[in-house]
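Got a structure for you, written out below as structure tokens; questions coming shortly.
Every protein chain but one is kept in place in this view of the complex.
Chain lettering (A, B and C) follows the sequence in which the chains are written, and residue indices restart at 1 in each chain.
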Amino acid sequence: MPHRKAEVQWQIPFHDLDPMEVVWHGNYARYFEYARTALLQSFDYDYPQMRESGYAWPVIDLAVRYVRPLVYQQRIVIRATLMEWEHRLKINYEIRDAQSGERLTRGHTVQVAVKLPQMSMCFVSPAILFDKLGVPVPCDAA
Amino acid sequence: MPHRKAEVQWQIPFHDLDPMEVVWHGNYARYFEYARTALLQSFDYDYPQMRESGYAWPVIDLAVRYVRPLVYQQRIVIRATLMEWEHRLKINYEIRDAQSGERLTRGHTVQVAVKLPQMSMCFVSPAILFDKLGVPVPCDAA
Amino acid sequence: MPHRKAEVQWQIPFHDLDPMEVVWHGNYARYFEYARTALLQSFDYDYPQMRESGYAWPVIDLAVRYVRPLVYQQRIVIRATLMEWEHRLKINYEIRDAQSGERLTRGHTVQVAVKLPQMSMCFVSPAILFDKLGVPVPCDAA
Partner (left out) sequence: MPHRKAEVQWQIPFHDLDPMEVVWHGNYARYFEYARTALLQSFDYDYPQMRESGYAWPVIDLAVRYVRPLVYQQRIVIRATLMEWEHRLKINYEIRDAQSGERLTRGHTVQVAVKLPQMSMCFVSPAILFDKLGVPVPCDAA
């Protein structure tokens, strides 16, 4: 399966800026989520479908590498790329300037399946994820 | 120099929760900042002193490892520990349950000095940081 | 019944500031919530107890009057005062400087009871609220 990708556009609003007049570093988790949602929706397995399938997928790992600051009204493209899915959902992120294409930020999140309602962690992704992705379900899928 | 530490207490408010009734993962950057501020103030080099000294210290790296979710009104202790300072400020974070002491979250941030107003990055921390920390200034300090 | 009150202390963090180096106006809703939670807990009817009682209490009205800006590391006191409860929960807020006592902000929220799970709005507060407040239940209570 080729790596699935999704992109969203965003323009930096005033309320995301800090006194240094750049986006405060903690706001990038929201930006990543905009692109992650688009990616998950591209294979019909976003938050409502996750819940309906009997699983939550909490983020267990977040990393952000800030290459260049983001400034007021800058137009950016946030790209999310699905890197791993067999045992966990690993998604890479890249933020680029919409005009110049310059790379401004990199990062990733890792999510794992948790069986609802007992909240037990799955060490192999559940079959529903493979179905949604259109890839064969491994023997040991939850 | 022994590792400098600072701790703050926090209690989880309603507006930090998501529909899964746990703290939304992006809010932890705020929690880390509460402890980082206390740590930087402990050696009198918080945001106003940084600015006055002619340097900004943007966060260039953030990592969060979510071990256990945080729930409504849970009392937590957020600890920040200064790990590196010679070339960059690396701070580790640990969130524990205030009652049980159970570790709930780990993470770190990395900041680098940027000379104001030209915004040029320093590859060695400026002398002011060593002064504030009460450690000898290396020959190559900015 | 005398007006019930609750107060919390808060110190302005970096991430609540905007480029004008004052707290961005939208963050005050969080500050009000810190005091409202303390007020609701003082009569044991905070979010978990509301839910358990079969009612949600969404905020239907918010007003904030910004008298003076709030600045970095300023210590403030946020006071919430219960003004009405018979047909709706109206709470007034006041933010003062912790040292000088100067009034910096005023505001209010209005919440109404909504019967779960059908989400029907109550035009009279439910009996549980009067019980919690220790006041007589009116004949027409929900």
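In this section, contacts are C-beta pairs under 8 Å (C-beta built on N, C-alpha and C of every residue); 3 or more make two chains touch, one makes a residue touch a chain.
What you see is a predicted model; the values in this text were computed from it and never measured.
Remark: the omitted chain is touched by one listed residue; of C:V8, C:A29 or C:A141 this is C:A29.
Taking the whole complex into account, chain A touches the unshown chain at residues 13-15, 29-30, 33-34, 37, 46-48, 72-73.
Counting the whole complex, the residues of chain C in touch with the unshown chain are 19-20, 22, 25-30, 33, 47, 56, 58-67, 69, 109.
Against the chain not displayed here, chain B makes contact via residues 14-15, 17-19, 21, 24, 26, 72.
What we mean here is this: only the chains that are shown with their structure count from here on.
If each chain is reduced to the centroid of its CA atoms, chain A and chain B end up 24 Å from each other. Taking each chain's centre as the mean of its C-alpha atoms, chain A lies 34 Å from chain C. Chain B has residues 29-30, 33, 47 in contact with two or more other chains.
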